[in-house]
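Only one protein chain is missing from this complex, and each of the others stays in its spot.
Let's look at subunit A:
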């Protein structure tokens, strides 16, 4: 979707103002710790995947998205998913009072502190075999498809329709556009190099490397 999250190339957002590394705390407030942990614990219930979760965050109204700190965006995404999955009701969210226990099968998935190290160490690998043959080799010239999907995609607007060169092949990974709808499909994943001058105009001599799935790419002779 063409949301406020797709920030590459946007102007007018002001300076970065980075905090000095040696002075920057890991968290800036206690609530950020709870937001992180709560988001992860709710994710461990297994009711959504990372793409569904990203899509929930990027579906926020652009004003809200750009006003929120990143942990507020996580909270907003979490609330959306909990409501959409029927895990909490709007009334419960509003009042903060539970109307009763969640279904037993969901409660059984509750993660204990003892399970946390194992779950974090295991992570969630995204590699998944594909049924389709691999279409591109390193060195191939490609064009990114020009499209404007209303759903989730990992093609930033700034490379849509642009020409690039395949510079790496990462194997076959879960295809995010489908994964965000709950369909787990493997697809070949490439790294594509774009000339800065092609994307941003004359005088830009940088190279931008973007990971793109096979469905996003067209051969270019």
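FYI, a residue touches a chain if its C-beta (ideal position, glycine included) is under 8 Å from a C-beta of that chain, and two chains touch if they have at least 3 such contacts; residues count from 1.
In the analysis below, contacts and distances are computed from a predicted model.
Colleague: Write down which listed name, "Thiazole synthase", "Glycerol kinase", "MBL fold metallo-hydrolase" or "nitrile hydratase", is the UniProt protein name of the chain that is not shown.
Modeller: "nitrile hydratase"
Colleague: Looking at A:68, A:135 or A:162, which makes contact with the chain not pictured?
Modeller: Of all options in A:68, A:135 or A:162, contact with the hidden chain holds for A:68.
Colleague: With the missing chain put back, one of A:42, A:142 or A:217 would touch it. Which one?
Modeller: That would be A:42, which touches the missing chain.
Colleague: Which residue, A:142, A:166, A:180 or A:208, contacts the hidden chain when the whole complex is considered?
Modeller: Looking across A:142, A:166, A:180 or A:208, the contact with the absent chain belongs to A:208.
Colleague: In terms of residues, what is the contact footprint of the unshown chain on subunit A?
Modeller: 5-11, 13-19, 21-22, 24, 26-38, 40-42, 45, 50, 54, 57-58, 61, 63-73, 75-76, 78-79, 82, 87-88, 92-93, 96-98, 100-102, 106-107, 109-113, 115-117, 119-127, 154-156, 158, 168, 170, 173-174, 176, 189, 191, 199-200, 204-213
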